[in-house]
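Let me begin by handing over the structure; questions about it come next.
A protein chain is absent from this complex, but the other protein chains hold their places.
Moving on, here comes chain A:
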Amino acid sequence: MLLRKITLEEFGAYRGKQSLDLTPKKNKPIILIGGLNGCGKTTLLDAIQLVLYGNRARCSGRGTKAYETYLRESINRKADPSRGSAITLEFTVMTGGHEHYYRLVRSWHISGKTLKEFLNVYVDETYGERVKAQRSAEPEGKFNRLLSEGWADHVESLLPLEIASLAFFDGEKIESLANPERAASVIESAVHSLLGVSTVQQLRNDLLALQRRQKLSEEEQHLLDNIRAQEAEREAVVSQYDIAHQELAHSRSELGKAQRKLDSLEKAFADEGGDLFTRRVELENDRKQALVRLAQVRTELTQLAAGPLPLLMVAPLLDDVRQQARIEQEAQQSAQVLEVLEERDRWLLELMPDATRAEVLKRLDDDRAERAAKTQLAVDLRLPHDALAQLTVLDELLQRDTQRSAQLLHSAAELAEHLDQLDRQLAGVPAQDKVEALQAARGEQIVEVTRCETTRDRATAKLEDLKRRREHVTTLLERAHKEFVRTKVKAEEVERVIKYSEKARDTLERFGSALLERHISRLEVAVLQSFKVLMRKQGLVRDLRIDTDKFILTLADADGEAIDPARLSAGERQLLAVSLLWGLMRVAGNRLPSVIDTPLGRLDSRHREHLVDRYFPNASDQVLLLSTDEEIDEYLLGRLEKSVAHTYTLVHDDTEFTTAVVEGYWWSAGASHAG
C-alpha cells in the first residue's frame, strides 16, 4: 500500500484546501513533514486515520469524545459549518497483481443541528497497467457505491486497523511501547494481525462458522424427524402387532381350552343322561299323557266290565239257557195251538159224518196227544217269554263290547308298553341335582366359549387392523427412506465437511502455532538486529527473546543473563520500542507505509544519527516523518536528504490560528516561508 496524496479541507487547524503529495520516489521513501509544536503534525496523522477508519479511528485528538462531537470540533473554526470539512486520501493498493488506485473522500457538515457524514470511494482498477504503459498516468477513479457503503469492511482487507495503529505511530506510542508490559500486548496484536497469525486464527474461526453453518436445512431436518417419528411409530405398531399376535394366539388357545372343557362337560352330561334329562319333562309329559289315556282306557274297560261282558265266561251255559228258552217257547206255543186245535177239532167233528168221526177223532186225539207231549217240559225254568229276544240282543251287545274291549286292550297294552319305555328312559335320566350342576356348568361353559370366540374375533380384527396399519406405515417409511437417502447423502456431505474442516482447523492450529513460532523467532532476530543497528552500546544486548505465550520481550546480556528493562535508560527503551516496530515491519515485509510522529524526543545525538542514518531510510517503502525543527535539524536533514522524496512544512498563522502546508523544509528550498 502506498499513500499517494492527502487533501485536507477545513480540517482542524487546516484552513481551506491543503494537499500533500505523499508518493515516494525511487530509493527515497521518506516524506519529511516539518512543523512546530501545535502546527498540526498530529492532526495530519489523525486525518489519515480518520479518513480510513472513521468512527473506529484512534485519533489522538479525539480522546473520549463522541465521534460526532469530534467531527463537529474538527471543522475549522473559520469555516462554514454547513459546508463542513473533508479529507481526501489517495492511495494505491496491489490487489491480485494489479495496482488499484483509490480515492477516498470523507466529508461531513452540519445541517441544522445534525451532523451529516459522507464517504465516497473512487476506484481506478486499471491504473497499474496504464502506469506500466506510459509511466505517468492520471488516475481515473470511478465512484464505487458498493465500496462506499461497505468501506469499513473493505478497509480491513486493505489495511487492518490493528496494523494501522502500529504503522502510524507517534512519540507517545513509542513511549508506551518502551514499557515492557505494554509492549507485550502490542507485540501480541502485531504478531497476530501483521504477521498473518490472526489470518490463520480467522481461517479457523471461519471454518468453525462453516461447520456451524453445515447443519441440515430445516426441511431436511424435518424429513429426518419425520423418518424418526415414522420409525418410532412403526416400531410401536410392530410391537403392538406382536402383542396382538400373542393375544390372538392366547385367545385361540383359551377358546380351544374352553371348547374342550365344554366338550368334556357335554360328554359328561350325555354320559349322565343329560340328553334324556333335557327330554325329561317331555318324557314325563308323555308319561302323564299315557297315564291319562291308560286311565281313560281303564275307565272304559271298567264300564265295559260293568256291562254284559262277564257273561262271555258262561257262553256254554247261556247256550243252554237259549235252548231251554226255545223249548219253553215252543211248549208254550204248542199249548196255545193245542187249545185252538181242540176247539177246531170239536167244530170239525160236529160237521163230520159219524162214519168217519171215530177215525178222524182218533187221529185228531193222537195229533193232540203228540202236541201235548211237546208241551210237557223236562225242565221248566219258567224263563220270561222274551228270553230269546234278550239273548239275541245280548249277543249283539257282547259282540260289540268284545270288539271294543279288544281295541281297548290293545290300546292299553300299547300304552303300557309305551309307559314301560318311558319309564326306562326316565330311569336312564339321572338324579336331577347331579345333572343340574352339570347342566349349570355346561350353560356357563357355553357362555365362556361364546366369550372366548368374541375375544378371538376381536383379537383377529385388531390384528388385521394392525397389519394394515403396519403396511401403511411401512409404505410411508419406505417413501420417507427414499427421501432420507437423498438427505443422508447431504448429511454425509455435511459430516464430511465438518470432519475435514475439523481436520483443517487442526492443521491450521498447528500451522498457526508453527507460524507464530517462526514469526516470533524471525521477529526476535529482526528486533535484535534493529536494536543492534540503532544502539550505541553494541555489546549491551546479546540476545533477545519473545515469549510465544505471553509475548513478553526479554533481553539478555553477553553472559546470557536477563537484563531488567528498568536498567535501560529512557532513551534506550525508546530505541528498543523503535527497533521493535521496525522489526515488526521488516518481518511483515515493508508493505505498509510507516508514519512516524516526533520520533527522536529523548534520544541523544548519536542515537538520532543512528535513527536518521539506519532506520528512517529503511523503515518501509514509504515513511512519513513528522518532525519538529529540533528533531530533524539542519545537520540531520543533510544526512537524511538523499532519502527524502518530498518535504513539507506546516506553517501556522498565529493570528488566524490556521495552518497551511508549504513545500520544503526549514533549511531546504522554500524554507523562507517557514515561520
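The rule is short, and it goes like this: a residue touches a chain if its C-beta (ideal position, glycine included) is under 8 Å from a C-beta of that chain, and two chains touch if they have at least 3 such contacts; residues count from 1.
In this section, contacts and distances are computed from a predicted model.
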Complex member absent from the view - protein name from UniProt, among "Potassium transporter", "Gluconokinase", "DNA sulfur modification protein DndE" or "YeeE/YedE family protein": "DNA sulfur modification protein DndE"
Options A:3, A:48, A:197 or A:301, residue touching the unrepresented chain: A:301
Selected residue (touches chain absent from view) among A:203, A:238, A:318 or A:441: A:318
Candidates A:232, A:381, A:447 or A:461 - the one touching the absent chain: A:381
Touching residues (missing chain, whole complex) on chain A: 298-299, 301-302, 304-306, 308-314, 317-318, 320-321, 324-325, 379, 381-384, 387, 390-391, 394, 402, 405-406, 408-410, 412-413
